[in-house]
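What follows is subunit A.
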Amino acid sequence: MITYALYFAFTAVGLSLLLAMWRLLIGPDVGDRVLALDTLAINAVALIVLYGIYAQTQTYFEAALLIAMLGFVSTVAYARFVLRRDVIE
Partner candidate 1 sequence: MSAAAEIFVSALIVIGAVFTLVGSWGLVKLDAPMSRLHAPTKAGTLGVGSVLMASMCYAFIWRDGSAHELLITAFLFVTAPVSAMLIAKVAIFRRTNVQELPPPPTDTTWATHDTGERAIKSSSASENRGGNTATPG
Partner candidate 2 sequence: MSHWIIAPVILPAMMAAFIVLVVRFHPLLQRVFSLAGTLAILAVAAGLYWQTSDGTILLYQLGDWAAPFGIVLVADRLSALFVLLTAVLAVPVLLYAMGSGWDMRGRHFHALFQFQLMGILGAFLTGDAFNLFVFFEVLLIASYGLMIHSGGARRFRVGVQYVVYNLLGSTLFLFALGTIYAETGTLNMADLAQRVAALPVDDTAGVRVAAVMLLMVFAVKAAILPLHFWLPAAYAAAPAPVAALFAVMTKVGAYAIIRFFTLIFPPDLAITQGLFDSWLLPAALVTLTLGMLGILGARRLDALVAFAVVGSMGMLMTSISVFTPAGIAAALYYAVHSTLATAALFLLVGVVEDRRAGNALGYDPAPPLPGAALVAGFFFAAAIAMAGLPPLSGFVGKLLILDATMADPRMAWVWAVVLSTSLIAVIGFSRAGSAIFWKAHAPDTAAVATMAEDAPPTPALPMVAIGGLIAMLALVTVFAGPLQRNFAATAAQLFAPGPYISVVLDTPGRTITHDADSEEEAH
């Protein structure tokens, strides 16, 4: 049962990735793109965690943690760039 749930989830998350990518590509504004990238990262976290359940391993925990962390940092960086041009002024 869990396997089927996982397959469903993989499909849904895969679809989410593609949707987010679509938004990233069509924009229209930079804000939309940054938001889309942020969403991509969060979806990637979901994906990796799902894969961890699927593969029955803890090996990918750090990857998920890091994506969550770094996704945030890069979103901030991109947004700061648009807002202030200087990321670390």
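List of remarks:
To be clear about the criterion, a residue touches a chain if its C-beta (ideal position, glycine included) is under 8 Å from a C-beta of that chain, and two chains touch if they have at least 3 such contacts; residues count from 1.
The candidate set was assembled so that all candidates are chains of the complex that A comes from, given by their letters.
None of the values given here were measured: they were computed from a predicted structure.
Per the touch definition at the top, the candidate among 1 or 2 touching subunit A in this complex is 1. On subunit A, the positions that touch candidate 1 within their shared complex are 1-2, 4-6, 8-9, 11-13, 15-17, 19-20, 22-23, 29-32, 34-36, 38-39, 42-43, 45-46, 49-50, 52-53, 56, 58, 61, 64-65, 68-69, 72, 75-76, 79-80, 82-84, 89.
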